[in-house]
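Missing here: one protein chain of the complex. Every other protein chain is in place.
So, subunit A:
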């Protein structure tokens, strides 16, 4: 473990600090006031969920093609980080929704499809945990990692395809963004900072996976303590020495 943070971590810390300042100094929303500032975390978290799962898709497809362990590690680490950011998106949206919509949760297509995306990737992680053999785990999760991505376009387009309470895309849409310039700048600064956080988390998770694999390899086949090892079968000759 390095005692001094690396360059990437330092840059990330600076970027997060800058993004925080931008989020706090951007003008408040005319109707929502300061509540709208939650969007500077909610939107980047949602963007990172998409990015994470897109990288899981790419790495899974890459594993099926090249069969490299590094691609499996990348797919798995990215899915884990993506699940975290999806959970964060849902939680922040809910916190914002209570004062603005009056409810913690509503049956809006965007909310439901996002929750489904969360559960699909929880299933992906459960599938990985259930498989002990590394190659079988990589193969099955690669297949599922490719399939699971089918949800992402549905989540993104849900606000366009169905009548929804959730607002339609403000930035990622065919027409020009419908947002104040300062707000847009603060949002983009936060997206950049959160993307760096994602890269740092991803790198840390991949390193942890490498360390876990090295540990498993070092202990593979070593005489570990087995369950029930303290119990031995009775020695028949010792118990009954006179028995013929």
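What to note about this one:
Methods note: contacts are C-beta pairs under 8 Å (C-beta built on N, C-alpha and C of every residue); 3 or more make two chains touch, one makes a residue touch a chain; residues count from 1.
Everything that follows uses one rule, which is that contacts and distances are computed from a predicted model.
Per the UniProt record, the absent chain's protein name among "Heme exporter protein CcmB", "NADH-quinone oxidoreductase subunit NuoE", "PTS system cellobiose-specific IIB component" or "(2Fe-2S)-binding protein" is "Heme exporter protein CcmB". Among the residues A:119, A:182 or A:240, only A:119 touches the chain that is left out of the figure. Annotation: of A:8, A:21 or A:150, A:150 touches the absent chain (contact as defined above).
For the chain left out of this panel, the touching residue among A:26, A:142, A:159 or A:209 is A:142. Interface with the hidden chain, as seen from subunit A, comprises residues 64, 112-113, 116-117, 119-120, 122-123, 126-127, 130-131, 133, 135-136, 139-140, 142-144, 146-148, 150-151, 154.
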